[in-house]
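This view holds just a subset of the chains, kept in their places.
To keep things simple, chains are lettered A, B and C as they appear, and every chain counts its residues starting from 1.
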Amino acid sequence: MTDENTKKKFLYLNRKAPFGTIYALESLEVVLIGAAFEQDVSLAFIDDGVFQLMNNQDATAAGMKNFSKIYRALGDYEVRKLYVEKESLDLRGLTVGDLMPVTYEDEDENYEEKPSIRVVDRAEMAKLIAGHDVILSF
Amino acid sequence: MSTLHTVNKSPYERNALKSCLDHLSAGDLVLLIEDGVLAARKGGAFAQVLGDVGRSCKIYALNPDLAARGIAVGDLVEGIQTVDYGGFVDLAADATRVCAWL
Amino acid sequence: MRFAIQINEGPYTHQASDTAYRFAKAALEKGHEIFRVFFYHDGVNNGTRYTVPPQDDRNLQKLWSELAESHKLDLVVCIAAAQRRGILDANEAKRQGKDGDNIAPGFRISGLGQLIEAGIESDRMVVFGD
């Protein structure tokens, strides 16, 4: 299963805002469990999915679980590719500066901290979808 | 004699906010809750229309839902007021009826 | 003022039950009356005692059951919606030949007439859903 050749490319397609529905949280739970399977994992954030990465989320007053810190921990699970669509950010008046910092330590470069979030345009996102073996939609 | 309209859906995903705004009567109130608060952020695609509607109808956003989604009160479209759950209750009590746009 | 509340979605999947709970709590704290909370559609799934949410998350069924106990709230689960979705009390289980029931404390199963009655008897009906 650790052989590069037998790895499958998994894409998690996140299109929904957090909190209004549970899909964002339960998508993350799959990502965490899936990390143990050592596949090639990417997360895509399209449409309202980009709101999942908003900085300074605090659900305390709404009485809900604060799970946004889990995104920040994804690097520790070897999940390092979070693709965020530029057009989706633009429509919502957001920039990458409105999103939480998500990083990983690159063991090949002296454990330097590198950003996991990569802003891509719609055409690149379409290519990303076309380049994966398994697409899990939330 | 006024209606409190609640909108709990993201306007980017669904047509609920648009439909609500299309059916307001003069003096009605709109309360954005849950994912509906995503409409209220300055700079977003619905900022303009909410600003326009806000001149004839009062628009509110539920603060706990804004906070959950990382939207600061300073980032709201001008004229939108925030309420907490108690304020939601007051709005519902003061209106003549409540209409949910699900 | 007398409120009635309708909840159309189950716990966790949609925020409807959370918002309704906090609305109900705030209304009671302000001295209002809640004539009835009516659980319809997937809302009936709020009324199962079989849930075990993660320990760092809220337990919506317990929150409702406790609010019902402390404020004598009438929590009604729609019987037709409950049958489709597998929420049973002891009576229903017996009537349907099922080997157990799962209704949570403080909830009762009854008909859709209870929703209409709530609309008639309350000053404001507030609906929470998807």
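Definition applied: a contact is a pair of C-beta atoms (placed from the backbone, for glycine too) under 8 Å apart; a residue touches a chain by one contact, two chains touch by 3 or more.
It should be emphasised that the depicted structure is a prediction, and the values quoted were computed from it without experimental measurement.
*Asks:* Per chain label, how many copies make up the complete complex, given that just one of each kind is displayed?
*Replies:* Whole-complex stoichiometry in this structure file: A x2, B x2, C x2.
By definition in this document, only the chains that are shown with their structure count from here on.
*Asks:* Pick out whichever of the two, A-B or B-C, is joined by more C-beta pairs in contact.
*Replies:* A-B
*Asks:* Mind checking the centre-to-centre distance between chain A and chain C? Centres are C-alpha means, answer in whole Å.
*Replies:* It comes to 35 Å between the two C-alpha centres.
*Asks:* Averaging only over C-alpha atoms, locate the centres of chain B and chain C and give their separation in whole Å.
*Replies:* The computed centroid separation for chain B versus chain C comes out at 26 Å.
*Asks:* What is the distance, in whole Å, between the centres of chain A and chain B, each centre taken as the mean of its C-alpha atoms?
*Replies:* Once rounded, the distance between the two centres reads 29 Å.
*Asks:* Multi-chain contacts in chain A: which residues touch at least two other chains?
*Replies:* Only 19-21, 62-64 qualify.
*Asks:* Residues of chain C that touch two or more other chains: which are they?
*Replies:* As it turns out, chain C has residues touching two or more other chains at 15, 22.
*Asks:* Across the complex, what residues on chain C touch chain A?
*Replies:* Those in contact with chain A are residues 12-15, 18, 21-22, 54, 56-58.
*Asks:* Taking the touch rule as given, give the residues of chain C at its contact with chain B in the complex, in rising order.
*Replies:* 1, 3, 8, 15-16, 19, 22-23, 25-27, 29-30, 32, 123-130
*Asks:* Applying the document's contact rule, which stretches of chain B touch chain C when the two form their complex?
*Replies:* So the residues of chain B touching chain C come out as 6, 8, 33-35, 62, 64, 84-86, 88-90, 92-93, 95, 97-98, 100, 102.
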